[in-house]
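All protein chains of the complex are present and in place, except for one that has been dropped.
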Amino acid sequence: MSDFHRSTLIQLAAGLRARRFSSVELVRAFLERIEASQKALNAFISVTREEALEAARAADRALGAGTGGALTGVPIAHKDIFCTQGVRTTCGSRMLDNFISPYDATVVAKLRAAGAVMLGKTNMDEFAMGSSNETSYYGPVRNPWNPQLVPGGSSGGSAAAVAARLVPGATATDTGGSIRQPAALCGITGMKPTYGRVSRYGMIAFASSLDQGGVLTASAADAALLLREMAGFDANDSTSVAREVPDYLATLEQPIAGLKIGLLREFFDQGLERENERCVREALAVYEGLGAQLTEVSLPNLPLSVPVYYVVAPAECSSNLARYDGVRFGHRCENPRDVNDMYRRTRGEGFGAEVKRRIMTGTYVLSAGYYDAYYLKAQRVRALINADFIRAFTSVDVLIGPTTPTPAFAIGAKTADPITMYLNDIYTIGANLAGLPAISVPCGFVQQLPVGLQIVGPHFSEARVLNVAHAFQRATDWHTRVPRGYA
Amino acid sequence: MILTREQIAGIAALARLELTPSEFPVYQESLSRIIDFVGALDACDTTDVVPMAHPLAGLSQRLRPDVVTEEDHHEQYQPNAPLTAAGLYLVPKVIE
Partner (left out) sequence: MSGWETVIGLEIHAQLATKSKIFSGSATAYGAPPNSQANLIDLGYPGVLPVLNGEAVRMAVKLGLAIEARIAAHSVFARKNYFYPDLPKGYQISQYELPVVAHGALAIVLEDGSTKRIGITRAHLEEDAGKSLHEGLPGVTGIDLNRAGTPLLEIVSEPDLRSAKEAVAYMKKVHTLVRYLEICDGNMQEGSFRCDANVSVRHPGEHRFGTRTEIKNLNSFRFLERAINFEIARQIDVLEGGGKVVQETRLYDPDKGETRSMRSKEEANDYRYFPDPDLLPIELDQAFIDSVRATLPELPDQKAARFASQYGLSAYDAGVLTGSRELAAYYEEVVRAAPADAKLAANWVMGELAAALNRENLEIGTGRLPAARLAGLLARICDQTISGKIAKEVFEAMWSQGMSADQVIEAKGLRQITDSVAIERAIEAVMAKNPGQLAEYRAGKDKLFGFFVGQVMKATGGKANPAQLNELLRRKLGG
């Protein structure tokens, strides 16, 4: 086995450009790691071996001709929520088990244009609904730090893959914390950008006003590179913002002395496990050492973010998932008696329990007589939470706190009661409701399990958030730790 | 429980989801739990607050020019469908 997995994404890109090694070598090496780990981790749903090697060969030709881009030849993985042309795209669901996408998501096309080589599609909670990657039709993903434990979700596959160094970087999506929470539980870096920063075209929709595409990598620097290539205005997405993408790498090294950090009172609540809190406070001390100023701030409506989310997200998903009806693509039940029978059995069979639960919740909160009390009410509270954030950012530059209340938990431990599972996202959901950029970086261990530190910035402050994360990673080495067996 | 069996049946029908008899009580319980949980929102005073439909405050819908940009790709798309004939997507007979 080679050593490529010990290099960062940036180092690999540079090495390819300097022709120290070829993309084909890289791709072969990582494919070997993927195949070797698949039984233990189940991080991938599809491995696109032949396509990857072909793309690697093309990348090598481009590198030889000097026509390479920022990521030419670099292997990555895509969460199986991104449509990939000619390649199976399942969204972790039986409903799309046979779906070969006829088109590329904009994110996929952009990264392909930058020269990245896709090794496969990663496992995920079904239709991105979950915080543990236990709802996937393709079986749970296991945490590389401890295979009895969950990697987090919904981007569990991408997170496990990066944590185990099966790929140097992977795309993912975050609707309520689905990038940041698995990053925290897997000891890696995960970033969700501002809403509208990354195109949603081709990113299978869960909750349209909350979904954002982002990255999982081993470091903030790697995240900066990948995000820079993914982000940007897309005419195919009406919610895409026409705003130039700065070079996130260029501002990584800016000193952070004088940075005003807000500590959210509401994030340090009873739900936060003592040891997790210890890691986070030690991280904050590092920031003070680097010259940052800590202030306590309060977002009084923030504790309501989980109930808001569990009205708004199911409402939007109940409508977004109505297109899965067995008519034009995807699963259809056998021998339907009539159209209604076709719908009911197709959807009953095609969707798993959590998806059905959220569709029904959403249907209920939108239905006549309940719309005002639930959906409209939730969107009003959302406005208050958003206003809280905006007010906080008038006095601080970033907000820092824990990403999750606990470290990784056992597979099956929280599946009995949906609310227990939902509360995993208690610190992450706020950033989705307000559409703010947020990153999670590793900041310590509790009983040999990673703990994540979350940094949230104002709208379109990705450069600053990455800079603040990078500063921490220059002063510490938590992000360099790799689970045993994968180092 | 907050939601009755009839309500669950009504919701499942609206959402075109077939539930087996054994699934009914399971969903009735978890949905009731969830609706109870989100009831916490009632305590929040939202008088005169404008509902926030999306995070892009102040932005408006972009208008695209009226130009045909698509070619016919139905031969490429239809193999994805469970049942087609003569270019049509087929479903069990619908009676109006």
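For reference, chains read A and B in written order, and residue numbers begin at 1 within each chain.
What we mean here is this: a contact is a pair of C-beta atoms (placed from the backbone, for glycine too) under 8 Å apart; a residue touches a chain by one contact, two chains touch by 3 or more.
Given the structure is predicted, the values throughout are model-derived calculations rather than measurements.
Q: Which displayed chains make contact with the chain that has been left out?
A: A, B
Q: Of A:Gln38, A:Asn146, A:Ser367 or A:Thr476, which sits in contact with the chain we cannot see?
A: A:Ser367
Q: Out of A:Arg57, A:Arg265, A:Arg281 or A:Arg328, which is the one that touches the chain we can't see?
A: A:Arg328
Q: Which parts of chain B are in contact with the chain that was left out?
A: 10, 13-14, 16, 53-54, 56, 59-70, 72-74, 77-78, 83, 85-96
Q: So that we can see where the missing chain sits, which residues of chain A does it touch?
A: Interface with the chain not displayed, on the chain A side: 82-83, 89, 91, 96, 99, 101-103, 105, 200-205, 207-209, 235-239, 315-316, 318-319, 321-323, 325, 327-329, 339, 343, 363, 366-368, 371, 375.
FYI, only the chains that are shown with their structure count from here on.
Q: Show me the residue ranges of chain B that touch chain A in the complex, using the header's touch definition.
A: Residue list for chain B touching chain A: 3, 7-8, 11-12, 14-19, 26-27, 30-31, 33-35, 37-42, 44, 46, 49-56, 59, 61-62, 64, 73, 76-77, 80-83, 89, 91-94.
Q: Quick check on the complex: what are the chain A residues that touch chain B?
A: Touch list, chain A to chain B: 99-100, 102, 195-196, 208-209, 235, 238-239, 241, 301, 304, 306-308, 310-311, 318, 322, 325-330, 332, 336-345, 347-348, 351, 353, 356-357, 359-361, 363-365, 367, 373-374, 376-384, 386, 417-419, 422, 433-436, 459.
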